[in-house]
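Every protein chain of the complex appears in place save one, which is left out.
Going by the order they are written in, the chains are A, B and C; count residues from 1 in each one.
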Amino acid sequence: MLRGGVPVDLFPFFYTCLTNNKNLAACLEEAQFVDGPALSVLKRARDLIHSGWELEANPLYGNLKPNQQPYRTLVLKSKKGKTGLLVDHYSLQLIESAIAVYSDCKITRVPGDMPEDIDSDYKYVDFTLMEETLKNCGLLRKSLKRTAGR
Amino acid sequence: MKLELMKVNVKSVGWGDRTEVLKDGTLKVNKKELLAHVTDEENLKSIGAEIALPGESVRITPVKDAIQPRYKIEGCGQVFPGMVSDVESVGEGKTLVLEGAAVVTCGRIVGFQEGIVDMSGKGSEYTPFSKTCNVVLVFEPQEGIEVYAYEKACRLAGLKAAMYLAKCVYESGGTPDKTETYEIPPFTRSMNAFPGLPKVAYLYMLQTQGLLHDTYVYGIDAKRILPTMIHPNETMDGAIVSGNCVSACDKNSTYVHQNNPVIRSLYERHGKDINFVGVIITNENVTLADKRRSSSYAVKIAGMFGVDGLVISEEGFGNPDADLIMNCHKAEKAGIKTVLITDEFAGRDGASQSLADAAPEANAVVTAGNANMIVVLPPMERVIGFTEYVNVIAGGFDGSLKPDGSIEVELQAITGATCELGFNKLGAETW
Amino acid sequence: MTYRIVHYINQFFAGIGGEEKAGVGPESRNGALGPGMAFKAAFGNEAEIVGTVICGDGYFAENMDEAAEKILKMISDLKPDAVIAGPAFNAGRYGTACGAVSEAVSKKLGIPVVTGMYPENPGVDMYRKGIYIVETSDSARGIKDAVPAMAKLIMKSLRGELLGSPADEGYIERGVRVNRFNDRIGAARAVDMLVKKLKGEEFRTEYPMPVFDRVPPAEPIKDMKNAVIALVTSGGIVPKGNPDHIEASSASKYGTYSIAGVQSADEVAYATAHGGYDPTYANTDPNRVLPIDVLREMEKEGEFKKLYDYFFTTVGNGTPVANAKKFGSEIGARLKKDGVDAVILTST
Partner (left out) sequence: MVKAIESTGIAVVHICTIVPISQTVGANRIVPAVAIPYPLGDPSKSREEEKVIRRGILEKALEALKTPIREQTVFN
């Protein structure tokens, strides 16, 4: 079986990407696109974690508040083969606390609620923050470009 | 390693024929020469230069970085190594400092970018850069260049300008008003220097999440480093440079890296209450594996040097809270006592959880304040930069720009307001 | 102008009677009554107690939502500018009622309100976040200190003055973070703190880690054979059909269901409402989460005396800490009242 153009057996893990960012999804071999706010991405990830997936990257941003950034992209990994019901406790703890942070937020941003120009910037920054991780996990097919000074 | 900072006091800035510091402390700047020096036609369509002084009715936004003008006049290397100077190691010899001056760069890298510096009024109480005499550079990108190239061009232009100003002052015969000496001997000696005093190091966390959230050490993107030792004096020569454009309140601008208050405070107590043995830099990456690796490695270094205590400072919020807590937890488990410096995102009403992570070991925390607090900034007579973006800046929200020109924002929008290096007096308490 | 104030008190302070009268429902009377007389003196000409609303503590505890609604209506009918409740000192159910009434007044009427309690009153933990609770002593003997403190606070609020810190104003910490300028910069404070920590001297963190406000372990059960045990779960097991519509995640409520006579949480009568895990196993045999079957056996064998007649259930998945805490406080108060000795709480 090929995944990202590479035989799966070469790696002990395979990865998946959950995102509500269309521009980012377009740069990936395969992405699970979530049509909804960032919180929906987190909840989808929680479901995956309960079925044995682990978070590759932290579910919170490093400098953007949930009430600013409408986009969220998560990379999860799974050990090859079926992992059954072994749940990664740390991932679960992280995703639950991230969900709590997002749910606590009084202002909810949804994709497309900003002027197009700024919306694209948010998509772009979401991409740049995950670019390195996506690359390392072999999920990235091409880079998202964005020119300055529109 | 010994470094002398030769400080020339700057009390005002004005344009002039020659770049120099007058007897009365006025920094005169030849605007044309300055602009010619920093020009970058390939990436920057235009560069404007303006002056903003403490107390003036001026707003600068969106501020990208602030840099203190410095220039090495003795010793190896030159300021901002690996960025605008050669990669040679710095931190030794003599460095001329224009104390009280700053180069402030202003450019819209992304549309939602924040960063307000008000030179007077309510906002000026919160930003450190209302107290400095600022030469403000305003950038417009060349058409068609990519965002990351634009960020880099802005970053380099600011550094060049800062170095240039200090260099001109030196060459025009500027004389220092005071000299500060910073010295820590080699480990073999420093380790035995003050028997009886606890050995203390500083664990210096750098924001390294990705483009527009990066920090550079000797020109290297710090997300690709393993935690390492750095001499505190190196930071004074600009070995650490900010490439961070997001979250104005708690991104560490290059200015605060150059003037790291933790390092200054540790030096102040050095030989009296503590034996300050060094600085460990570490990063704040996004993947869990990187976080685990870096926190374990950094604490291991601290352990190798047998330190008794660590001051740990964070940069940013959200997932870096996890790094902060890991660093703390692992250090305490290794028997090293820690004090953390962070800021809080407790919501506008202050009732939410301040940090995204917590540990019982984190029993000694200094806070730089709740960044969600709302402030109303009065209208200013002059605006440098672009205010139409204030409506969507990080701390702002729809309607934050009022018809009368005042803006209602979260503290987060104000540059350096909750600096997690502990640069300010702002804090928070439980009511 | 003279401000109009309404006072909320329980049956005891209204002079209706003690525990035997705790079941009386809400009523409204004109003017000041009981401790209201002391408030009246404290207010002088600035404010007037226009009415007193009374409710029995027992009645309130058993009919919380309905009682709060009725009381709120009585209060708003008196057109007050502000409300004072209690003080409740260390009376648990009275404190809970004062807290609930105060919170409702603050949220729904949007006027100033203050109550008073002893810090260990369970009402404090439940309501401190949303309202001002003046710290009082543990018994009614403290009335002479409580009244002026509460009066001062309410008058300040009425005049629109900003309230200062808990220490300055005498109220119990609400747990909100407020920015303040210190005398020294953060870095200097940090190094100072480290020096103290290294020397083993006392230091005070500026940000106490919230999650770790531990509760000391309760006393163990000495006589298990005579103990009443209650079953609580965050695994979301509910009577089939989920009659109270407990959410699959981020639950805003919990359910209380009778298991008197129930011998097993069988798949016919029970299912899970939890949205965070694969529900197949819990639905096939809900005893896997809510172990009624085995507990009944153990009860019969005399391992403990009795399984409490109700179980409490919610979905732990993504439920905000504040909600979980509120559920816990309410469940705890009820169990305490009913003489339950210990709780088995199961989570998935």
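Following the convention adopted for this analysis, a residue touches a chain if its C-beta (ideal position, glycine included) is under 8 Å from a C-beta of that chain, and two chains touch if they have at least 3 such contacts.
None of the values given here were measured: they were computed from a predicted structure.
One chain is not depicted; across the entire complex it touches A, C. Only one of C:K21, C:K129, C:K253 or C:R288 touches the absent chain when the whole complex is considered: C:R288. Counting over the whole complex, chain C has residues 122, 125, 211-222, 224, 227, 229, 232, 234-235, 277-282, 284-285, 287-289, 291, 293-295, 297-298, 303-304, 314, 316, 324-329, 331-333, 335-336, 340-348 touching the chain that is not drawn. Counting the whole complex, the residues of chain A in touch with the unshown chain are 50, 85, 87, 89-90, 92-93.
To be clear about the criterion, only the chains that are shown with their structure count from here on.
Chain C has its Cα centroid 45 Å from the Cα centroid of chain B.
Separating the centre of chain A from that of chain B, both taken as means of CA atoms, is a distance of 30 Å. Chain B has residues 353 in contact with two or more other chains.
Of all residues in chain C, those touching 2 or more other chains are 321, listed in ascending order. For chain C in complex with chain A, the touching residues are 249-250, 276-278, 317-318, 320-321.
Remark: chain B residues 45, 108-112, 140-150, 207, 209-213, 223, 244, 246-247, 250-251, 284-289, 291, 316-322, 345, 347-348, 352-353, 356-357, 392, 394, 397, 412 touch chain A in the complex.
By the touch criterion given at the top, residues 55-65, 67-68, 75, 90-91, 94, 97-98, 100-101, 104, 106-107, 114-115, 117-118, 121-122, 124-125, 128-133, 136, 145-150 of chain A touch chain B in their complex.
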